[in-house]
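Got a structure for you, written out below as structure tokens; questions coming shortly.
Note that one protein chain is taken out, while the other chains of the complex remain in position.
Right after this comes chain A.
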Amino acid sequence: MSTFDVSSDPNSRSAGVPADRASSRRRRNTTISPQATPNRRNTELAMLAFAVLLPVLAYANVGLAMDDKLPAGMLGYGLGMGALALIAHLLMRKFAPYADPLMLPIATLLNGLGVVMIWRLDKAGPLLHNNFPAASNQLMWSGLGIAFFIVVMVFLKDHRVLQRYTYISMAVALVLLAAPAFFPERKEDLGAKIWIRMGAFSIQPGEFAKIILTVFFAGYLMVKRDALALASRRFMGLYLPRGRDLGPIIVIWLLSLLILIFENDLGSSFLYFGLFVVMLYVATERTSWIVVGLLMSIGGAVAVASTASHVKTRIDAWLNPMAAFEPKHPQGATEQIGQALMSFGSGGVTGSGLGQGRSWLIDFAAKSDFILGSFGEELGLTGMMAIFMLYALLIQRGLRTAVAARDPFGKLFAVGLSSAMALQVFVVAGGVTGLIPLTGMTMPFLAQGGSSVVANWALVAILLKISDNARRPGVEPTPTPEIQGGTAS
């Protein structure tokens, strides 16, 4: 029995407390004291100030370590970032006053730390192979991301509006996913066709497709979940779904395999399929979907790995990350995973200190896919754990929003968005640390990449909108004649 509280009283948000405990508390004749700021915007402001201060501190630390002086733009960048965060916060006071207090500060902090690390790697200069200054670009994209955040905040009045566009969003997501395959391949893309390039400008439509596809999954599963959950045959202790209900999952599976084959994008195909299985499980509460999903993804991965050479190299590099450093290493062995492991090792428990690591040895990917390696070396295990905690908190707030949401669409949507982020963090961190084969995706907020930053800001904005809706204190008392008569007597 799930105990989520849709209490109209903002003071009794006792969702974490089991119902019997909450009621026994009431029976003991106790009262719940009202809080001065039930919407917790002031908490958010304090956390946000903290979240802006931390990257500024990191920035100063890098400057002192590398140039023996405070970086020139410290005050300017700090104030600029603070101003952007403040604008986002003030608009939240107006447009989402009851939203979760933690998500905006955590996103700001992660984004800020990412920009500082990219700036630090820019400073490594010619040491880093193929080093193009990227910090100012990343800063611009972060600004654009916050602008996009604000746009979503202001114009998305209610997340349930998106429910109307269930099938349109499916079509849009498919177009976005398929689009890169039709653009000419470039040398610098290294085999993965996930970008749309127009001149100097390039976007990665997959990052946006992640959100749009979640709209479709949530809308579709909300309608179909009863059929999926109830109509099933029992076979060997598992409830197997009917063939016709199995249709959509097979379509998504084929789709993710097609992405894998035509765009060489292992990470995205895992992300979309994983997302669908998670949402199916949440919508139907049937373990059989997890089993079916796992079997299908393992089957698909094995089939593709044994045929596509690109995927096969990745798996070889995962099984034997140090192969490239051996005297007679096979042709085309990649050294990046081995280098990332070495950077984690050289970081140790407390790290080498910001600006004092050698993570630029991980070639061109140090700022994007392997930015965690840079953090792991300069902040050590302690810092990595803190960063993972930040992601865990962000995702937990998303799932908590799903628990609190009152409408089934909002629940599924929030679960989908937060598990998309969770899967992405798992895929990237697992790949960099050698737990699973590496799959070139971006670490949300930290890694260099414009589309990723903008899309993740939009994702957080939608979650905050759902959260605002879920935590808004009940319905205003409708002034019906009966009640007015009652108050007059």
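General observations
Going forward, a contact is a pair of C-beta atoms (placed from the backbone, for glycine too) under 8 Å apart; a residue touches a chain by one contact, two chains touch by 3 or more; residues count from 1.
Keep this in mind: contacts and distances are computed from a predicted model.
Its UniProt record calls the unshown chain "FHA domain-containing protein", which is the correct pick from "FHA domain-containing protein", "Putrescine-binding periplasmic protein", "2-oxoisovalerate dehydrogenase" or "ABC transporter permease". Within the set A:313, A:346, A:396 or A:433, the residue that contacts the chain not displayed is A:396. When the missing chain is restored to the complex, the residue among A:380, A:416 or A:450 that touches it is A:380.
Seen across the whole complex, the unshown chain contacts chain A at 1-9, 11-17, 19, 22-23, 25-35, 40, 43, 47, 50-51, 54, 57-58, 61, 64-65, 68, 101-102, 105-106, 109, 160, 350-354, 356, 379-380, 382-383, 386, 389-390, 393, 396-397, 406-408, 473-480, 482-489.
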